[in-house]
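Only one protein chain is missing from this complex, and each of the others stays in its spot.
On to chain A.
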Amino acid sequence: MSATTARSWFSTAAGPNGPSGRRTGRDAPQKWGSPFTYFVALLFIGVCIAPVIYIVLGGFRTNSQITTSPAGLPHPWITANYVNVLKSTRFWGEFANSVLVALASTVGIVVLGLMVSFVIARYDFKLKGAMYSLFAAGLMFPMVIAITPLYIVIKDLGLVDNLLGVIVPQIAFGLPTTVIILVPFLRAIPNEIEEAAAIDGTSRLGFFVRMVIPLSLPGVVTVGILAFIGSWNNYVLPLYILNSQANFTLPLGVQAFSSQYSTDTAKVLAFTSLAMLPALVFFSIFEKRIVGGLTGAVKG
């Protein structure tokens, strides 16, 4: 496919429109790209969100509509599926569990991560490099590798089927990314600020509380959002740790619901789309930060 696309590009998008942010006055802000670009962009977006739309619309249909025409549109539109899910204590219980786990994990990751990143970024001591390497190496250990022994550790602590049994390991596994993102951030705070604070009689800890936390807020927000979404979507750990439905988080809930009501597709789709909604809303609010944070981390 590349050959044909390439040629049509060449003719339509002659010249590197690339990252040229500023352009000479006349044609700057109102410039529309070539129709071809829009066509490809629309096609790509369509592919990206069609399954999401299928899930959302499916919730507005009845099972017989879905059976007779699986790829059709709702006709007529039914709200009963959504209403039923929204009225069920099951959905809201799992929702509350997810919120609780995600908030607690996020706070833990941000607080502990910020503290240790501050040490790595701004103190001079022998083990500093080793400390950084330790966390960097942690990127190589995804949860799935350690899941069996992790389960045993949690069991020995008596935290099986307890939300804490999910929160605590999530904090530990969230630390590497946090450290990797925050350390460069904290190093970038000019020394002059620290010196000025020292001259004014502020201790280094005081500097941390009064200056570092406010100054690193953008980085902290990025890390926090990543932690929140990571927790919201986590599947493996709750799968091992949580047994009773009352403790399920939404990912487990969706899976349990879809196997329990495997014949009631419309209901499953309604439940699924309501479960995905919070992450989507959260993401659209913080989109700039998430994207900026990810790319900042990669550029290092």
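Definition applied: a residue touches a chain if its C-beta (ideal position, glycine included) is under 8 Å from a C-beta of that chain, and two chains touch if they have at least 3 such contacts; residues count from 1.
Going forward, contacts and distances are computed from a predicted model.
Per its UniProt record, the hidden chain corresponds to "Carbohydrate ABC transporter membrane protein 1, CUT1 family" from the list "Glutamyl-tRNA(Gln) amidotransferase subunit A", "Sigma-70 family RNA polymerase sigma factor", "Quinol:cytochrome c oxidoreductase quinone-binding subunit 1" or "Carbohydrate ABC transporter membrane protein 1, CUT1 family". Within the whole complex, the absent chain has one touching residue among A:Ile78, A:Val99, A:Leu134 or A:Met211, and that is A:Leu134.
Here the missing chain is touched by one residue of A:Phe60, A:Phe91 or A:Phe118, and it is A:Phe118.
Annotation for chain A: contacts to the undisplayed chain at residues 2, 5-6, 9-10, 13-23, 31-34, 37-38, 40-41, 44-45, 47-49, 51-52, 54-55, 58, 67, 69-72, 112-113, 115-116, 118-121, 123, 125, 128-138, 140-142, 144-150, 152-153, 168-169, 171-173, 175-176, 179, 183, 187, 204-205, 208, 229, 232-233, 235-236, 240, 250-252, 254-255, 258, 265, 268-269, 272, 275-276, 279-280, 283-284, 287, 290-291, 294-295, 298-300.
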